[in-house]
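We show some of the complex, not the whole, and keep each chain where it was.
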């Protein structure tokens, strides 16, 4: 079993991203969408959290990165997907947990 | 075949409607004979506190409804230990939720399962349908 | 694969309502089936036919209606959440003695059991909210 976790809140304003990391099992995937995409940017106070989350696959929704003008700030090791990639991730995992 | 349904409750009561409307789904969902669990994580643990009195804010106090969950065969209620501790709460601060085991002479059993974050991670991983509020 | 969606927020206030539409379009484009879209909490506000968004902006309800027509989607609005928030159809209007109704074509009002059924019948349930 592997879950897909979606996070749509900014890691700077909400603890949602931390809560997700606390309960995401090794082998699961975290997809950052909406204001959650800021967690995928580099050079900031949360960047180490992704580096230190061993065994979790991180993806980010490209359309949301582009909308916010932070595409060039993307941290290493995070896969960018579009909405069709989002759909694929849902299909490839056993269930989806939305961290709202 | 019954599916594993998990209701994730992460929001405090009254500040937003999610706690109340989540409870409404759980009660309706109980009729569907699925394998139902509830998880209270983060501020969600505040939903279960004793002694809620909403008179002065003009909202309905729905906290007594949690006591009725056992009668609906909703008796797998996971409360995350770390979430309680971060908030200075213990099980003593929560309502005592129970259910009657009809396979065991209607013995009264605790519904709340106090679990660590690591244990809850494994419980979540087994779920097939996760409803988030 | 068969997907069900739960939408917890209304249009414009939160992006959740937009993300759900984009996801639905992509899922349909990839040949998946949308078993049901269930509108809960403020999500019921997506179903109003009275919205008049600015001409240079998207019309979220109209997008759902277009998708519904093309793909015969089952768009279900939670009756309890809708009543609380003033989203009613013609039947409810008559039954409750109201003088108007505002649910758009393409949506139907029903109970929370439809959400549970959406979880049971679909291969995946995805929640969009805030």
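Some points to look at:
Lettered A, B and C in written order, each chain numbered from 1.
The criterion applied here is as follows: a residue touches a chain if its C-beta (ideal position, glycine included) is under 8 Å from a C-beta of that chain, and two chains touch if they have at least 3 such contacts.
Bear in mind that the values here come from a model prediction, so they are computed numbers and not experimental data.
One representative per chain kind is drawn in place, while the complete complex holds these chains as A x2, B x2, C x2.
Convention: only the chains that are shown with their structure count from here on.
Per-chain CA centroids place subunit A at a distance of 27 Å from subunit B. Chain centres here are Cα means. That of subunit A falls 26 Å from that of subunit C. Taken residue by residue, subunit A touches two or more other chains at 95-96, 98, 100, whereas all remaining positions touch fewer. Annotation for subunit B: residues touching 2 or more other chains are 129-130, 132-133.
Residue ranges of subunit C in contact with subunit A, taken from their complex: 1, 3, 8, 15-16, 19, 22-23, 25-27, 29-30, 32, 123-130. By the touch criterion given at the top, residues 6, 8, 40-41, 80-81, 111-113, 115-117, 119-120, 125, 127, 129 of subunit C touch subunit B in their complex. Taken together, the subunit A residues at the contact with subunit C in this complex read 6, 8, 33-35, 63, 82-84, 86-88, 90-91, 95-96, 98, 100.
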